[in-house]
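I have placed the structure first, in the form of structure tokens, so that the comments after it can refer back to it.
Only one protein chain is missing; all other protein chains are in place.
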Amino acid sequence: MTEPRRADNGNTPLLEVMDLTVHHGQLRALDRVSLRVFPGEVYAIIGANGAGKSTLLRTIAGLHQPTEGSILYDGKNMTKVRPERRATSGIGMVPEGRRLFGSLTVEENLLVGATYARKGPWTIEHVYELFGWMRERRTQRTAQLSGGEQQSVAIGRALVANPRVLLLDELSLGLAPVIVQRIYAMLPQILATGLTVLLVEQDVSQALRVASHLQCLLEGHTTLEGRPADVTPAQVEAAYFGLSQSAPGAVGEGSEP
Amino acid sequence: MSVVTDTSVRSEENYRVTRSRRNVAWTGAGALIVVVVLALFPYIVYSGTTSLMVQGFIVVILASMWNLMAGYAGLVSVGQQAFIGLGAYFVLILAQHSLSPFGGLPVAAIGCGVAAVPMWWLVSRLRSGYFAIATWVLATTVMLFIEKFPSIGGGTGMSLPGASGYDPTLLIAYTYWIGLAVTVLALVTVYLLLRGRLGLVLTAIRDDEVAARSSGARVGLARMLVFVVAAVGCGAAGALLALSQLIVQPGAVFTVQWTAKMAFATIIGGLGTIEGPILGAIVYMVLQQTLQSHNAWYLIILGLVAILVALFARRGLWGLIDDRLHIRLFPVGYWLWAPGSAGRRGLGKRGISPRGISPRGISPRGISHRRGGRHS
Partner (left out) sequence: MQWVNDIIQGILTGGLYALFACGLSLMFGVMKVVNLAHGDLAVIGAYIALGVITVTHVPVLWSFVIVVPIMAVLGYVLQRTLIQAALDRGVLITLLVTFGLSVVIENALLQFINADSHSLGVGNAIITGSFSVGSQIQIAYLLLLIFAVAVVVLLGLQYFLSGSRYGRMIRAVADDQEAAQLSGIDYRHVFGIAAAIAFATVALAGIAYGMYSQFSPTTGTDTILLFAFAAVVIGGLGSLWGTLLGGVVLGVAQQIGAQINQSDQFLAGYIVFLVVLALRPQGLTTRRAQS
């Protein structure tokens, strides 16, 4: 079992997941996973396909109910709260595969995202500034956009609601590496407005580049946890693939079956 | 760092796979006894009761067919009355050409099966809800078309010629025996079909249509087969109806009330179980007889009960019984026995049970989840 992460500077975590176990029917997708995300962090979850990363994010967002465990947001227990309430409380998610509203235009997608927006720095105009190309193409149907452009709209849609914590699910999926880098390059501007980010990434090097904290999942268990500076590539590789590793100094340990 | 090993996989020889928990031979013997007893009825009871039993047979046949389509193949048809009517009219037409009315039944059934093929070609172009209404439109069209022919009674109907040559009690008895035979045949056919390859294909389709297709399952063919078989069954029921009423009226044989009856009987008895339609038909007959004078009431009650059952007890009355006693009279699933479990509790039932297709599309059963994340 992963040791609970100590509070940095006595802060309370913005988002906390405790011993989360999630099933898909009879398949156990997550097994007693815990994590703590502190304000202003970029917390990255990595792992291979089927490791449970997206399930974790979806459960935090409320689209999936856990079998056991709890989710705390800003100290409040959110486990039984409906997804739309979580969204209006400040948990924003950019879902895997973008999931834009296909029959709506770019602008309409953003407008929908802003339907129940909280007060904050992000407006539709601000999003247009962040992604320079968007203003001219705002009346286009999203189905006509490229993958990278769609990803930008999806991020924009989540931003205009002014969330406090932003969940990013596999931004790199289906996109060329150049595009992925460009999108991740926006992250500092997003963080500068006071957001906290919890992201899921299959592209480990990309995750390592942006994360302030790291957790690796394998078949639903946590196999590694720590700061990128504190883990070696060998450790990450071992955690990712579930290989036995005799190197000392691992920050966390995986759970025994 | 730990090595993640999976020690939960055991060797295959320790597992047993059986068709049912109890010996199915007992069920077979029991069924045979029931059939023999039923066959003796005309000698024992009044012809009024015999007539009533025939009505019951009709409902059992119809419910089994509707269950085959909706409970196993996911096809909700609200237009089966098309085949009931066609079956009845086949018998009428054949009787007009001096064929014995009883001999007309198999011809009617087969005729309906043949007619079902072009009909399937038309309505299968639509999905679920629109498919349902399309079958209804088709049934109405068939009715309107038949009403144009005065030689078979036009809009008002016609009585069955040739029936007067028989002694009334004998006529009812013959009708009864034929009805019993058709009912047994229908149930056995459904059982054998579902137990065999078709049953597997249907379950595969219901779990994940795309995966089923890519595994080589002929999805369209399987569905069409189910539709045709159901048409044959409903046609036989319609023929039986003609024989028992001795008159064929378009408004009576083509009414959507028939769909209501078979649907409600199936739902209440147990959608997706073979035993369910039988149970449901019994419930239906009991309700109909007790509330007979208040014509609309029994349908209102049936409808309300069916809605409640569909929402809260999806596998119906039989499902409730099955959950308690773990009986399957007609086992079509498999039981998986873990090593050392010595016949007490199987590892998990993989019978064919109906799960609706999730509104989001068909999700793989292995990682199935209902909307809202609550797993079933």
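The chains carry the letters A and B, assigned in the order they are written, with residues numbered from 1 in each.
Definition applied: contacts are C-beta pairs under 8 Å (C-beta built on N, C-alpha and C of every residue); 3 or more make two chains touch, one makes a residue touch a chain.
Not measured: the values here are computed from a predicted model.
Checked against the full complex, the one of B:W26, B:Y130 or B:F149 touching the unshown chain is B:Y130.
Touch with the chain that is not drawn comes from one residue among A:A158, A:L171, A:L217 or A:V236, which is A:A158. In the complete complex, the hidden chain is touched by one of B:A263, B:L287 or B:L317, namely B:A263. For the chain left out of this panel, the touching residue among A:P83, A:G147 or A:P228 is A:P83. For subunit A, the residues touching the absent chain in the complete assembly are 61-63, 82-84, 87-88, 92-93, 95, 99-104, 108-109, 111-113, 115-116, 157-158, 161. Contact between subunit B and the unshown chain involves residues 70, 74, 76, 78, 121-123, 125-130, 132-134, 136-138, 140-141, 144-145, 147-148, 256, 259-260, 263-264, 267, 294-297, 299-300, 302-304, 306-307, 310-311, 314, 354-360, 370-372.
Keep this in mind: only the chains that are shown with their structure count from here on.
Spacing of subunit A relative to subunit B, judged by their CA centroids, is 49 angstrom.
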